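Structure first, then comments.
All protein chains but one are shown in place.
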Amino acid sequence: MNLKLTLLIFLIALFIFSLSTGHTTTSFSQGITALYYGDGPLGTVMRQIRLPRAILAILVGASLGVCGAALQGYLRNPLAEPGLIGVSGSAALGAVISLQTGFATYVWMGLPIAAFSFATLAVLLLLLLAGPRGSSLTLILAGIAVSALAGAFTSLALNLSPNPYATSEIVFWLMGSLADRSFEHVWLALPFCVIGWLMIGSIGKALDALTLGEDVASSLSISLTKTKLLLVFGVASSVGAATAVCGAIGFVGLVVPHLLRPLVKGKPSTLILVSGLGGAVMVLAADIAVRVILPDRDLKLGVLMAIIGAPLFLHLIYKTRSALQ
Amino acid sequence: MTLLTLKDLSVRRGQCPVVDNVSLEIRSHELVGLVGPNGAGKTTLLKAALGLIEHSGDSSLAALPLNERSSTAAWMPQEREINWPISVLETVALGQLLPTKNLDKNQIINDALDRTGLINYRDRISTELSGGEQARVLLARALAQNTPLILADEPIAGLDPATQLTTMKMFADMAKEGKGVLISLHDLNLAATFCNKIIMLDRGRLYAIGDPAQTMTDENLEKVFNVRAYHARTDNGIICQPIEVLSHSN
Partner (left out) sequence: MQVSVHLFRLIAFYSVLYFFGTITLATENNPKVVSLNVCTDQFVMLLADDSQIISLSEISTDILSSAMAQEASKYHQNNSGAEEVYLLQPDIVFAGIYTAKATVNMLESLGIRVEKFEPANTIEQIILNMQRTGKLLGHTDRANTLVANFEARLTDLTTGINTRPRAALYYANGYTTGGNTLAGQILDLAGFSNIASEIGIHWGGTLPLELLIMSKPEVIITGTTYPGSSRSEEILKHPALKPLRHVSSTDANWVCGTPHIVKAIEDLQTIHPDKMSTK
């Protein structure tokens, strides 16, 4: 209870901090006033530029946190993470293909639908390869293969684009950024993210039961098939939509559950909600950091996350290395 | 009261039958020991009875709709799996994931902790306990499911003698209170001492069924296990200690 409240307070504080971070130097109170009443340019800046950016940081962070915790719970492996296992990369591929073919323009919700479809394929492929119980080795290897393939095809799709700018955007799709996103992106992502969260929220008990293995879970009246389908579609929906608008942001789903697990005594169902809050806090903080560290350079969020996440990932591999052999 | 009925239960792996036409019943007040050499099909029989694997024939348990399983039988697989560092209390409480109707959930969990002597361990982290303690936690978890039937696959494997004895005593007590308990065992002596019914499996077939004195005969042990045993009778029950391998030609 206390932890959730603490995270929520952090989240609100960072949300306000995020709203007051930007190129325009304005006093905090002026900015917040403009958010509600401003009809001049400051109002536009607050409502159309900073507000959607902060909201997206929460959507994306929460989705990645929730999905990381859920995947780890389902596979009973702390190394499972949407970015590392190639789900984000595949979602990015779906998004790029839909943008370049015009599917995103001509079909309502085409962008998140395409990202969702590709993400679904990736999760299914991964579960197929990793088996019901994801061993670290299979997970990492399958993740490398799926990510590499998705990255290559993303690059190819961008290279084939008639648009000269597209080629240089591989970095965005592989590293992710929230710069200059608008409410259009919020509306594209929001429904898919929320549906995904609800799906994953509904398998909390099943993930708790899976702590004792599949057979015990099954004898506790848990339907393994239903759990698997809800997990696949839930992860694909929220990670897909988040990636479609902000690119693939790695390591959030790894770092956040890892840090919070000891605080919730490991219980997967509690960890999902807490990781959602934690993920939102982390991405909001990272997005503030990229604007403060290099304000003129659209520093990619994925870069910052990798700097924090990769050493932790290595540490986790080191810790579980006996299980890898 | 009959709690589990198996009728012509078979499991095939490819062409080869792993469990072959087994029919039996488990009633309340019974502690049933499922014995047989490695590969006799003990684990497969238990899993098929629970409906966890594909089978032919009937199992009253496997035929139940999914949502009724948790209130009918508790299952303890051989692998003692606790994947996350959750507390003893949380682990045991998983038995009440779908709470039993009309009963106090916390009362049931506390009873299970009390019975297994874990009441002072409730806030400890399960994964940080010793193997024997973890086995007790998982036993308490199964008890907390508060079912009339308990199935366990080698629940005493790998435990020290004292823990083996207390665990078997606990199963025997539960049977006395009216539950039906079906456990697979390798320890013929403990099976003979504590169980009031023995099911002997030989290469997937039901070879013998009955009370220990009827089933643990020299002839059966020779045929099924290829051993000769020392037999004795004490105040606590029968002793049946294998002491000699007969031949390798089986």
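Just so it is clear, A and B label the chains in written order, and each chain counts residues from 1 on its own.
Everything that follows uses one rule, which is that a residue touches a chain if its C-beta (ideal position, glycine included) is under 8 Å from a C-beta of that chain, and two chains touch if they have at least 3 such contacts.
Predicted model, so just to flag it, every value in this text is computed and none were measured.
Enquirer: Which shown chains does the chain we cannot see touch?
Expert: Counted over the whole complex, the chain not pictured touches A.
Enquirer: One chain is left out of this view; which of A:L14, A:C67 or A:L99 touches it in the full complex?
Expert: A:L99
Enquirer: Would you indicate which residue among A:L14, A:V45, A:I58 or A:A248 is in contact with the undisplayed chain?
Expert: Here the residue in touch with the unshown chain is A:V45.
Enquirer: Any idea which of A:T6, A:N163 or A:S202 touches the chain not displayed?
Expert: Final answer for the missing-chain contact: A:N163.
Enquirer: Suppose we count only contacts with the excluded chain; which residues of chain A make the list?
Expert: The list for chain A reads 22-24, 40-42, 44-45, 48-50, 99-100, 102, 104-105, 161-166, 168-169, 172, 180, 182-184, 295-296.
Here, only the chains that are shown with their structure count from here on.
Enquirer: Which integer distance in Å separates the CA centroid of chain A from that of chain B?
Expert: Centres of chain A and chain B (C-alpha means) sit 44 Å apart.
Enquirer: Where on chain B does chain A make contact in their complex?
Expert: Within the complex, chain B contacts chain A at residues 47, 50, 52, 66-71, 73-77, 79, 81-87, 90-91, 94-95, 97-98, 125, 138, 141, 145.
Enquirer: Applying the document's contact rule, which stretches of chain A touch chain B when the two form their complex?
Expert: Residues in contact with chain B: 73, 76, 205, 208-213, 215-216, 218-223, 261-262, 265-268.
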